[in-house]
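To start, I am sharing the structure in question, which I have written as structure tokens.
Removed: one protein chain of the complex. Kept in place: all other protein chains.
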Amino acid sequence: MNLKKYLTFTRAGIIEALQFRLSFVVMVAGNLLYLIVVYFLWKAIYASSGTDIVNGMTFTDTLIYLVLATALFNFMEMYTVWEMGRNIQSGKIVLDLLKPMEYRNLLFWSYSGGFVTQFLLTFLPTFIAVSIVTHGAIHLGINILYFIISVVMAIVINYNIDFLVGTVCLYTESIWGINIMKQVVVLLLSGATVPIAFFPDTLKTVVYWLPFQSIYNAPLSILLDAEAEPKAVFTTLGIQLVWCIVMTVLSKAFWKTSLRQITVNGG
Amino acid sequence: MAAIIEIQNVTKEFKTLNRHEGLKGSLKDLFSRDYKIVRAVDNVSMSIEQGEIVGYLGPNGAGKSTTIKMMTGVLEPTSGEILVGGNAPYKNRSKNAQEIGVVFGQRTQLWWALPLIESFRLLKDIYQIPDKDYNEMLELYKSLVDIEPLLHKPVRQMSLGQRTLSDILAAFLHNPKIVFLDEPTIGLDVSMKAKIRTLIHELNRQKNTTVILTTHDMGDVDALCRRIVIIDKGKMLYDNDIEHLKGFFGSYRTLKIRVDGDMNAEAEVIKTEVPDFKVSSDDEWISILVDEDKSKVLDVLGLLQKSHKIRDMQLEEISTEDVIKKIYEEGVQ
Partner (left out) sequence: MKRKNLSFYFRIYCKILAQDLKSKMSYRADFIISTIGMICTNISGFISFWIMFRNFPSIDGWNYYEILFLYGFSLISLTPVQCFFDNNWSLRQNVYTGDFIKYCFRPINLFFYYQSEVFDVKGLGQLAFGIGTLVYAWIKLGLGFSVLMLLKLIIFLLTASLIMIALQNAAAATCFWIQNSFYVLDLAYRFRDYAKYPVTIFSKAFRFIFTFVMPIAFIAYYPSLVILRPDQIPILSWLSPVIGVLFFWISYKIWMYGATRYSGTGS
């Protein structure tokens, strides 16, 4: 694989993002404001509960978890479904299919510049801010390395789910509806809005067998649980890897068969 | 008769950021305060009468759209004065809008999901068109183009040509004094172009509507405009009749001849015989650019026939397109 070909897209993406300078200020400030709201909300919630630890999570744990989940969301959300839906509706997809690169790769790498800027401008500052506010509650050791590996796999799973759902746009014009359903399901079942530790047991079991928790819950629990046994960490990473493979194969296969059907029918 | 559009010494400036290239340049721009002033329209004046069709021409980025936006009240001139129907459009955008119709190339202003007739009905309400006028207009439309099949078709299902046609009809619906057409025939096939030109011409004739037409298609200009205005880099280059334009660089025609003997040698001889005109040659033709104000082509031909054996000849007219191209490239001396 010629990596340079792909990195050109990354570079172009960064340059494009930098054109919008004021939006950075807004993004960073907005994010900060959002974090403050989350902080107060959960502080009040914990203050009313009477205990310090709920479902094995302290206030600090919950705060870090939710704040980083939001930061991860900002970082990972690629609006793939929208992009695909729009391209399909406008017919621009035909041009993209003619390019000497698989469409899924093209789309992914076109956005990768966004990853870099989002990482530097939202995730990193948030991470540092949370570290400072919680007085170093985030353990900085080997877990950071595991966390990074885990995030990379999370990106792959997330992208493949997006691509899978985006493919549905070949069949229907309802991009908004498709996208919102995906987003809602992913955010809830991945533990991005409420930590999975808070879920009732039956729901926890269901969620455990679904790919979504590998997107937010897996990397965050690896990051937060400093004393986790290597075995537990590797189990989590292993499950993620399995989902990576499964989702990649599924989304690839679905795209291929859908595309064939469409071209045969002349859609 | 008073002019419907009166533009006096109008200038429009924009402030833009100086952008730098590459990744490093983009980072620099993030903090840069390096602005420059761009003068999109520079001291333009013109006066347009009711019922005229004026071709407003210029290369891309010449300032055409900016002028039109000022005439429609979307932009305020930096300096100078514009009066449309006696009012300053920027100060009275809503009132001005009642008097004008606009078609912007490929951007439809119709309701995307609605059948054309429903769009018309909504426009009737918005412009408060009396029933009588509305029905008369529809009758007129029916007499000019075959709109029956279009009326019940949603705009989003129309072809580009049908959509442009519909947009033009919608722009004329409230019988405005002025209609602005921005590249109305762009991307259309030959027969559709002809259809649209006829339609514009007829509507102008029957309703005495002033039409301001911007286009890159000289076919539009030849078919519709008697007067053209050319603008480039914000400055007005030309404002006069199209007939006058053709004689703008003198009334030139190119006489091409083929003679016996060595063409290049013969060409040298011809140069001395007609010293007033530019002579050039290649292996096939000797070309003589004849200025008809000085002598007629036939006279030149007669003169040359005396000393050369002419085997073949061609006569080329300068087209509007050539003249305009020449103006774009060389400006006006």
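The letters A and B name the chains in turn, as written, and every chain counts its residues from 1.
Operating definition for what follows: contacts are C-beta pairs under 8 Å (C-beta built on N, C-alpha and C of every residue); 3 or more make two chains touch, one makes a residue touch a chain.
Just so it is clear, the structure is predicted and the values come from calculations on it, not from any experiment.
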item	value
Displayed partners of the chain not shown (whole complex)	A, B
Of A:8, A:172, A:235 or A:261, the one touching the omitted chain in the full complex	A:172
Hidden-chain contact residue, picked from the options B:8, B:98 or B:162	B:98
Which residue of A:185, A:228, A:241 or A:259 touches the chain not shown here	A:185
Touch criterion as defined above, residue of B:126, B:265, B:298 or B:315 at the omitted chain	B:126
Residue of A:55, A:205 or A:261 touching the missing chain in the full complex	A:55
Absent chain, residues of chain A that touch it	19-20, 22-23, 26-27, 30, 33-34, 36-37, 40-41, 43-49, 54-55, 172-174, 176-181, 184-185, 187-188, 193-194, 198-200, 203
Missing-partner contacts on chain B, residue numbers	14, 65, 69, 72-75, 93-95, 97-98, 100-102, 104-105, 107-109, 111, 113-114, 118, 121-122, 125-128, 154, 182
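Definition applied: only the chains that are shown with their structure count from here on.
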item	value
Centroid spacing, where centroids are CA-atom means, of chain A and chain B in whole angstrom	51
